[in-house]
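Just dropping this structure here.
One protein chain omitted, others in place.
Chain nomenclature is as follows: A, B and C, assigned in order of appearance, with residue numbering initiated at 1 for each chain independently.
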Amino acid sequence: MRIDSIDKLSRWREECRRTFTAPQRKVFVCLGEACLANGAEEVFHEFQKLVAERKLSDVTVESVTKTGCHGFCSLGPLVIIEPDGTFYTKVGKADVAKIVDKTLAAREVIDRLVYVDAGTKEKKVDYHTIPFYARQQRISLRNCGAIDPHKLVDYIAVGGYGALAKVLATMTPQQVIDEITNSRLRGRGGAGFPTGRKWATCAQIEADIRYVICNGDEGDPGAFSDRTTMGSDPHSVLEGMIICAYAVGSPQGYIYVREEYPLAVVTLQKAVDQARERGLLGQNILGSGLSFDIKISRGGGAFVCGESSALMKSVAGDVGEPRAKYIRSVIKGLHDKPTVLNNVETFATIPVIIERGADWFAAIGTKKSTGTKVFSLAGKITNTGLVEVPMGITLREIIFDIGGGIPDGRKFKAVQTGGPSGGCLPENKIDLPVDFDTLTEAGSMMGSGGMVIMDDRTCMVEVARYFLSFLASESCGKCVPCREGLYQLLQYCIKICDGVGTEADLAQMEQMAKVIQIGSLCGLGQSGPNPFLSTLMYFRDEYLAHIRDKKCPGGVCRKLITYTINDECTGCMACISVCPVIAITGEKKKKHIIDQALCSRCGSCYAVCKFDAIDIK
Amino acid sequence: MHDLTKIQEIIDRAPRSSGSLIAVLQDIQREFHYLPCEALTATAKALDVPLSKVYSVSTFYNAFSLTPRGERVVRICQGTACHIRGADLVQEQLESGLGIKPGQTTADMKFTLEVVNCLGVCAMAPVVVIDDKIHGNVRCDKAVKLVKKD
Amino acid sequence: MTYRYVVNPDLCTGCRTCELACAFTHTQNQKPGRSRIYPIAYRPDKFVPVTCLQCDDAACVKSCLFEALKRNPTTGAIELDKQRCVNCRACVAACPFGCALIDDIHDEVVKCDLCGGSPACAQFCPTKALIYRRIA
Partner (left out) sequence: MHLTINGKVIKAAEGEMLLPAIRRQGIEIPALCDHAAVEPCGACRLCMVEITRQDWNGWRRHVTSCLYPVEEGLIVSTHTPQVLEIRRTILDLYLARCPNSDVIQKMAEEYGLTKTSYEIIPEGDNCIMCYACTRICEMLGKSAISAVQRGHKKVISAPFGKEPPDCIGCLSCAFICPTDVIEWRDQNGTRTIWSRTFELISCTACGKQILTRDFADYLAAKRAVPREYFETCDDCKRVELSRKMGGLVDLAKEVAL
């Protein structure tokens, strides 16, 4: 049935809401990527099967809902039972019968599956009380984990497309732009350009056609929030884009998604088809006269395509080489036409701003960075997953209060924010408030919200090497400073990691890093030296330890460390079987020995030893 | 020789404009697990795009391979989180276990090893993807077994 | 004002002063250029000075893929924009009269540009076989 008027949408919403809230109790099974990889699909089917068999009074097959990512990825598969908020972690197929019989039938909590706080060892049954969730304020992620992303009716039931209806019924395009401008929303893709200003510029340019593009090319390794939004709440992205199209007057939009996110591609395509079928996309949306359609454009796996002009070339089917943006892409973008390009999180936030008002949104966060921001916590952190917090919260709160700190009793060393274009911040910067400007001032950046936490077993020179090698291989190769400069910078960095670097090299690196920043054509090159410069700024002593003392304080750089076996060794042979160069000898139940001449210092033995019997020096 | 009709079928599904180029190549890649030479020529002709541009595009993006790949594609994630959590070790074990470097295929055409930048499953780092199945928290000593077993 | 370049073969003695004038006028880096004009003997004692006819629908202009050949509206000459010329020699092959030439000394394509409005060949022609005169 086509929804061709706003009235019809309201009536349909009532219907959807009734179906959505019909079951008294609901079982939400998280089918985000991480949970899926751990067997969530089987868990879901088992629930459906057993619930149907048991014929419980308040739980039916309709009660079992699959959702997108719930955010707490390290504990998957996750199962949440509402309305109690009972939160089960690491649920296996075998646990399902127990949950159905005990929790669903008899309202008993299964202790074994309950969340245990890693620090306090306290058990928390209701997920609202877990610090990871309690400290969050979810705007962009509002529906992630709460609805079935494949069901448009679910999105409608929770109020979806309400903002679009409001816009079409009561607001002029200029009022929409004003509302977004007043909310002081800044683009969530990294640079933090004011969204309202971007829309206003695009709307002002004389043109026969304008485009709206959603940047879903989440290329920063270590960031996965956009993937989650696209895969868990696709319609909120579509709704944001349609509102934008209305505001700037565009008939055609594109969503550029990475091919590495196959689930997101499928989910988005399905959402677009559903929206089109219902008349929420296409000609005469909701009978308002607005016509707008969206095409899904799959990226081919190139980090540089996160850059706006490269992305637009890729959408047009070309090699993703950026162009100089002395004329901004909002004026001359896709096919040289005015184009609004915002990222997934920005678009997903738009409907909420429209519904709740600019003032409400602007009151959240800080004065210059309003609202909330989603961060992907990964690396050496206890609670890996997605969190959405108000801007201005400190890094310490995110990493220690929400993220649960560093696992295995190790010490925090640095947090890498903003992906390869960002930087590493040390412990003495951890009380900084997180907003666009503070992070940039500190030598890093917000980026797409990736936060990779590093402990004291991380070598910062090696981290710089890693990012430089990433960027050198992802450089499009068009301009010299980026193509040749990053490559040479990487060569120096490798030299230092190998213990053959000199202080003169370091000086040369700093000099060329500055030229690369100024001289490169696009953002990739201009920010390419950041990982090097920020690690050098905060961890110069580590560079010097590599250069002067030929030591790697993190115990990572192979040419500068040795592995030895201490007396804790129980002779379990685990290291012997994993050693790729057969450098370890020994018998069962006797202490093993590493032949230093053969050892390639790969660290495999260290990784597999359960008894802390391997020393790194 | 490849099934030219199959290639043509894929091309015919897309709108005949240069804008479809990447999408068509992706579909061909999905079908054949690589881009056969004749497919590039046919695509260039059908979309009226210079062959040189088709070749540029297919060498520029990571998603495309111009050499045939093995029955099973093993992809090791080298995203930041995986790197910090020891993806290098896993990669080394896989390299020595399969006897190939990333980008190569074993002589018996069973396995292809590839490195990807980030699959966004950072919570389970380090991650190895075999065909399309994601394996998380892969221990370096288990990696080869994991690949050879299923 | 319109000028016209007029050739009177009857007056040509084949002295080749025009060639010298042309080559020296087009000197670059202290080396004279290749002459754009050639008195050719069509009979043992009869000469015609052959140079660019500045055709209306010129084959050289059509053949240039880089728009390096353009007519100068003041002089009427088809001029070669050296900045744009890639040296592909399409015009050399296309000109039906063989009047776009390869200058081997400077490794470039050359053609008559009427010296920007005062052709040296006409100035120096001792017999007035070549004249550049105002016609309107």
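Throughout what follows, contacts are C-beta pairs under 8 Å (C-beta built on N, C-alpha and C of every residue); 3 or more make two chains touch, one makes a residue touch a chain.
Remember, predicted model here, so these are calculated numbers, not experimental data.
Considering the complete complex, the chain that is not shown touches A, B, C.
Of the listed positions C:C22, C:C99 or C:L130, the one in contact with the omitted chain in the full complex is C:C99. In the complete assembly, the contact with the undisplayed chain comes from A:C476, out of A:C476, A:I496, A:I547 or A:L560. Considering B:H33, B:K53 or B:R139, the position touching the chain not shown turns out to be B:K53 (whole complex).
Although one chain is not shown, part of chain C still touches it, namely residues 7, 9-10, 38, 40-43, 46-48, 50, 59, 62-63, 65-68, 81, 83-90, 92-102.
Although one chain is not shown, part of chain A still touches it, namely residues 302, 304, 319, 323-324, 326-327, 472-481, 483-485, 487-488, 491, 508, 511-512, 515, 518-521. In the full complex, chain B contacts the hidden chain through residues 37, 40, 50-56, 59-60.
Note that in this section only the chains that are shown with their structure count from here on.
Arrangement of the chains shown, judged by which pairs touch: an irregular graph that fits none of the line, ring, star or complete shapes.
For this structure, the chains sharing the highest number of C-beta contacts are A-B. Centres computed as Cα averages put chain A at a distance of 68 Å from chain C. Rounded to a whole number, the gap between the C-alpha centres of chain B and chain C is 60 angstrom. For chain C, no residue reaches two or more other chains under the stated contact definition. The multi-chain contact residues of chain B, meaning those touching 2 or more other chains, do not exist; every residue touches at most one other chain. Partner chain A is touched in their complex by these residues of chain B: 17-23, 25-26, 49, 53, 56-57, 60-64, 78-86, 88-89, 92-93, 96, 116-125, 127, 132-136, 139-141. The touching residues of chain A, counted against chain B in their complex, run 33-34, 36-38, 73-74, 76, 218-224, 227-228, 259-262, 297-303, 314-320, 376, 378-380, 384-385, 416, 419, 450, 452, 454, 458, 463, 466-467, 470, 474, 476, 574, 577-578, 580, 602-604, 607-608.
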